[in-house]
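Here the structure comes first, spelled out in structure tokens, and everything after it is commentary.
Up next, chain A:
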Amino acid sequence: MSLSALLPILALLSSLLAAVVIFALPESSHRLRTLVNLLAALLKLGVVAVMTWGVFRGVDFSVSFTMLPGVSFMLRADALAMLFAGLSAVLWLFTTIYAVGYLEDSPNRSRFFGFFSLCVASTMGVALAGNLFTFFLFYEMLTLSTYPLVVHRGTDKSLQAGRNYIIYTLGGGVALLLGIAWLHGLAGDLPFQETGHFQGADPALHGQLTLIFVLLIAGLGVKAGLFPLHGWLPQAMVAPAPVSALLHAVAVVKAGAFGIVRVVYDIYGIDFAYALGLLEPLAWLAAFTIIYGSVRALWQTDLKRRLAFSTISQVSYIILGVTLFGPLGAVGGLVHLLHQGIMKITLFFCAGNYAETLGVHRVDELDGAGARMPATSVAFTLAALGMIGVPPLAGFVTKWALGAGALAAEMEWAILVLLVSSLLNAAYFLPIVYRLWFCPIAAPWPAERRWGRLETHAWLFWPPLVTTLMLVLVGLLAATFVSPLSWAQLIAVRMYLP
Partner candidate 1 sequence: MNWWLDGLLIVALLVTAVAMLVSRDLFRAVVMFMAFGLLMAVAWVRLQAPDIALAEVAIGAGLSGVLLLDAVSHFQRGQRRQQPPEGK
Partner candidate 2 sequence: MRRRLLLFLTLAACAGFTVALAAAVLHAAGAALPSALPEQLAASLGSSGVEHPVTAVLLNFRNYDTLLEIGVLVIAGMVGISLASTSSLEDPALRSSDSLLYALQRWFVPLMLLLALYLLWAGADRPGGAFQAGAVLAATGVLMRLGGLPMEFVRPGVLLRLGLVLGFAVFLLVAVAGALAGEAFLAYPPGMAGGLILTIEIVLTLSIGMILLALFVAAPVSDEHEPEEGAGP
Partner candidate 3 sequence: MNQWLMAGLLFTPLAWAALSLLLDFRQGRWLSWLGMLIQALVSLGLWVAVASNGGFYYALAGWEAPLGIALRVDGLAVTFVLLTAAVATACGLHAGVYLDPSKSWQRYFWPLFWFLWAGLNGVWLGADLFNLYVSLELISLSAVGLVALGGEAAALRAALRYLFAVLLGSLVYLLGVALLYGQFGTLSLTGIAAVVGADEPAAAMALLLMLAGLALKTALFPLHGWLPPAHGVAKSPVSALLSGLVVKASFYIAARLWLELGDRLGSHTLAQGIGALGAGAVIWGSWLAFRQPHLKQVVAYSSVAQIGYLFLLFPLTFAVAEPVSRLAQQGITLQVVSHALAKSAMFLAAGNLILSVRSKRVDALGGVSHYLPFSLFSFGLAGVSLMSLPPTGGFAAKWLLLQASLASGQWWWVVVLLLGGVLAAAYVFRIYRATFLEDRASDDFYHPPRSLEAIPMLLALLALGLGLVAEPVLSVLALPFEVAAEVAADVAVQP
Partner candidate 4 sequence: MSPDLLYALAGVVLCGIGLFGFLLLEHLLRRLLAFNLIGSGVFLVLIGLAQHRNGPDPVPQALVLTGIVVAIAATALAVVLIRRYYHLTGHTSLADDGEAQS
């Protein structure tokens, strides 16, 4: 087997095998488990880095075999795949470090980290899937492997959240399966390819194709938190903070958005989808979700819940970017896939730190936390500013590209949406920032803990700082060739100029 076929498999196996090993390890061998986790994360990061370099150079990494009559299992690394794979490989490393610190002294860690690795393996599969069938395979695996994480605490509340999560996502899975099976019946096995498959399709099929598109988007929209399918997301924040990070930034929500990107660009083809008139309703839906999520976030007093509604709003930026017909919009949407991940994971890390160190869960309890935990609060502030779109942070790059895309596509109303949303972002983030830095400590912290010199546990301390550094850098270096933006441009060029 050649190296080009081996690498995608290795990217998958690195965390799959880690999961198996972790399940097999006894509950008490914590150090070994941590070692396995970190080694797997580093190995995966290395593999993904090599592959990204290869894809940049034009190497074709692919492997496939026939699974069922007429259906193949196919892994293939293209530029889009590497965008998502790179994001999850990098963020997995930090989330793992964070989770090790976060779950210290809690029960059931073997189960937690086993499913944690499975979850990342599925995400990697979603990223590297070479056709719709393989995508679905890993997409459902992701659903299953995140359920135990969501209900990890075993309280009534988390079980309730888990139940809703599974109802939403499995329901979405059914719609997706129906869409994929139907599409397969019409057109056979569909590998992802840059221009789509239906250029010049028989007009008699257009009705069916539209219906299938609706099914596919409905199925994917559940995970992407698209209104009105978003109900599970705010509830799922009862899960431990690293899980929230995983759900919101690394894996689940992103898998949905990524799937929508795949369907629009690589299955239907952007031109055909546009011609069929499918993009505009989707754009409106995304725009509505953006505003809706932001408005709902305003009223949340629970910090993580506010962040959850913020995610609903932010992920729809990606979808909005995809639906803006033209390369500029695509660049905005794609780069936001990455930027939102980095920013949101920082915010969740910080929220977790406040909860673990100070016992603070609600926004109004945060008064003066900046003095007690300056590093974490700096990270939080920068990430929040990035979300609002303050230059030169990551969020600004996205919004700029989206705005340019909207202009190019002659959809000026989208700019209005962006502006309103930015204002709303500011309205729900800035009060928190204000409380952190400018309000005096009103009451003793609900449950304070201390660890040595640092303001919090070392494993909790560093990850948000590193991701903050990243979100500053991706903004500052946006114009250079190592930035996500240039990678997104590479994708958009390949997509629009076949």
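One rule holds in what follows: a contact is a pair of C-beta atoms (placed from the backbone, for glycine too) under 8 Å apart; a residue touches a chain by one contact, two chains touch by 3 or more; residues count from 1.
The candidates were selected such that all candidates are chains of the complex that A comes from, given by their letters.
Source: prediction; values computed, not measured.
Enquirer: Need the partner of chain A in this complex, chosen from 1, 2, 3 or 4. Which is it?
Expert: Candidate touching the shown chain: 3.
Enquirer: Touching candidate 3 in the complex: which residues of chain A?
Expert: Touching candidate 3: residues 23, 27, 65-71, 73, 107-108, 110-111, 136-138, 140-141, 143-144, 147-148, 151-155, 159, 162-163, 166, 170-171, 173-174, 177-178, 181-182, 184-185 of chain A.
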